[in-house]
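With one protein chain withheld, the remaining protein chains of the complex are depicted in position.
And now, chain A:
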Amino acid sequence: PSVFIADMADEALFQFLHNEVIQYVNSAESGETENGRCVSKLENMGFRVGQGLIERFTKDTARFKDELDIMKFICKDFWTCVFKKQIDNLRTNHQGIYVLQDNKFRLLTQLSTGKQYLEHAPKYLAFTCGLVRGGLSNLGVKSIVTAEVSVMPACKFQVMIQKM
């Protein structure tokens, strides 16, 4: 039970920290026109964190077979470690585009499920986009990661692999 409580505390801490970081970056970039810069700042933060995290998570795993193998790792192990659940649905066109769907995304669960805060959603997804992009880049896969939300706690991450 103590482990369980510690786990829950970790989760709460991560969420609070994440929220504060967004608040901080947002207030540092004054004015509404700076929203884009705020998002890219958060994305860059996530990138570096993702690089470090993936280095740790893949320390004891076998070498990956291919790109799909890497994506599966991101959806299962990586997501479980960071968000305590797996990605609900992974789709691909087998030409370098992957769509990761999370029906109850952790960082959005504290926001109202209505349309009230929909415009603020990108800020709450930017860090995670960076996290995925950083992780992939450290595994040797260059990519662009974007996110979209239609109904509040659910969201989709689109990963476009950049062929080198």
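Simple rule for what comes next: a residue touches a chain if its C-beta (ideal position, glycine included) is under 8 Å from a C-beta of that chain, and two chains touch if they have at least 3 such contacts; residues count from 1.
Just so we're on the same page, contacts and distances are computed from a predicted model.
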Protein that the absent chain corresponds to, by UniProt name, given "Trafficking protein particle complex subunit 2-like protein", "DNA replication complex GINS protein SLD5", "DNA primase" or "Reactive oxygen species modulator 1": "Trafficking protein particle complex subunit 2-like protein"
Omitted-chain contact residue, chosen from A:R63, A:K115 or A:K163: A:R63
Which residue of A:N26, A:N44, A:T92 or A:N138 touches the chain not shown here: A:N138
Residue numbers in chain A that touch the chain omitted from display: 48, 51-52, 54-56, 58-59, 61-66, 138-140
